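The next block holds one structure in the form of structure tokens; read it before the comments.
As you look at this complex, bear in mind that one protein chain is not there, while each of the others sits in place.
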Amino acid sequence: MAEPLVHTLRIRYAECDLQGVAFNAHYLNYFDTSMTELWRAAYGGYQNMLDRGVDMVLAEARLRFYRPARFDDELELAVLVTHLGRTSFRTRHRAGCAGELIAEAELRHVLVDRQTVAKTPLPDWLRDGIEPWTDTEAAQD
Amino acid sequence: MAEPLVHTLRIRYAECDLQGVAFNAHYLNYFDTSMTELWRAAYGGYQNMLDRGVDMVLAEARLRFYRPARFDDELELAVLVTHLGRTSFRTRHRAGCAGELIAEAELRHVLVDRQTVAKTPLPDWLRDGIEPWTDTEAAQD
Amino acid sequence: MAEPLVHTLRIRYAECDLQGVAFNAHYLNYFDTSMTELWRAAYGGYQNMLDRGVDMVLAEARLRFYRPARFDDELELAVLVTHLGRTSFRTRHRAGCAGELIAEAELRHVLVDRQTVAKTPLPDWLRDGIEPWTDTEAAQD
Partner (left out) sequence: MAEPLVHTLRIRYAECDLQGVAFNAHYLNYFDTSMTELWRAAYGGYQNMLDRGVDMVLAEARLRFYRPARFDDELELAVLVTHLGRTSFRTRHRAGCAGELIAEAELRHVLVDRQTVAKTPLPDWLRDGIEPWTDTEAAQD
């Protein structure tokens, strides 16, 4: 069973709102940094994917917010690939802080040709590269 | 049947990414401006809600991205209340540009006491105020 | 004597920080929207400049913050060109709200070739286009 890829980041002052907590929109940005780290682990970096002629765009996102996180909190961000389709893939994201679950997300990205921005099938190198962080069983809850 | 509340905003240079399109995380921010406009239409402004002792926090979001929008595009943002629960409510959001559907979202906000940040029932004035933009039939697709 | 070009924008919830005021970094973004509006007034839009093969990059910025602006405040943003050099130009920016001066900035942008990103002289069409909003006397205070 695959383990999620985990990295951490600190919540910045500018990301916190009048309620004193990280504003919701920043979580899509935080989860995007997890994709960057996944691409680094799997392919040596996002640029390497671009150099092979493909890029990805977000098609769908589902987010749940459980508890607020605050300025200077260190978020632990975990990502796991839960589905590899023909031209798209799904990831599950968790943001935690000090042992508490802060937020979760499921994202669906579509792979596109870098020039035409048209949907393109996932190449084998892409499937193989993220295999260590792929657990298609995890999609079912 | 209620009509959605509509306002427009221009996509800023800083909101566009390497792909030349508005980055996905900004849409949660754009839809949040629709909440601000809804609160202005319903209660004279967000501050008036705070002054009555309640605030709201985002609990859930579902987003679908259909087409990219670009720098300097004028987005038309529409919001409709689709469900009023005991302590939470749902809104449906559409972002369009030049007649094309760009993105959609469903948001669930929870009403909280402004001091304790604990869940609190929707007061009558809040239900009454947003009634003109509430269509609970719209929740069903 | 040239008049500054003025437009307005509303401060968004996500732009306000723990102190309840628009966070300082957003002002560079606000003033950038003034550049977008200036380019629209002068050339029909930023894209038209790109289509003519040039782009601009920020080389220097000086900002002074006088008073805080708050969520949902309507900022009045004024921009005036104060210097046209060989390859760069300066603009002066003011952000006001309800008759009060909130912040000021002086920006120096460098014109670059869109492909090579090397400095390039300001073409005549660029000088002519912004002439109505250019007051080189204004540079001296």
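Letters A, B and C mark the chains as written, and numbering starts fresh at 1 in each.
Here, contacts are C-beta pairs under 8 Å (C-beta built on N, C-alpha and C of every residue); 3 or more make two chains touch, one makes a residue touch a chain.
Please read these numbers as outputs of a predicted model, since none were measured by experiment.
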Given C:A2, C:A41 or C:L63, the one touching the chain that is not displayed: C:L63
Missing-chain contacts mapped onto chain C: 19, 23-29, 32, 55, 57-65, 68, 117
Chain B residues touching the omitted chain (full complex): 13-14, 16-18, 20, 23, 25, 71
Chain A residues touching the omitted chain (full complex): 10, 12-14, 29, 32-33, 36, 40, 45-47, 71-72
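Convention: only the chains that are shown with their structure count from here on.
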Distance from the mean Cα position of chain C to that of chain A, given in whole angstrom: 35
Whole-Å gap separating chain B and chain C, where each centre is the average of the chain's CA atoms: 30
Junction residues of chain A, two or more chains touched: 23, 25
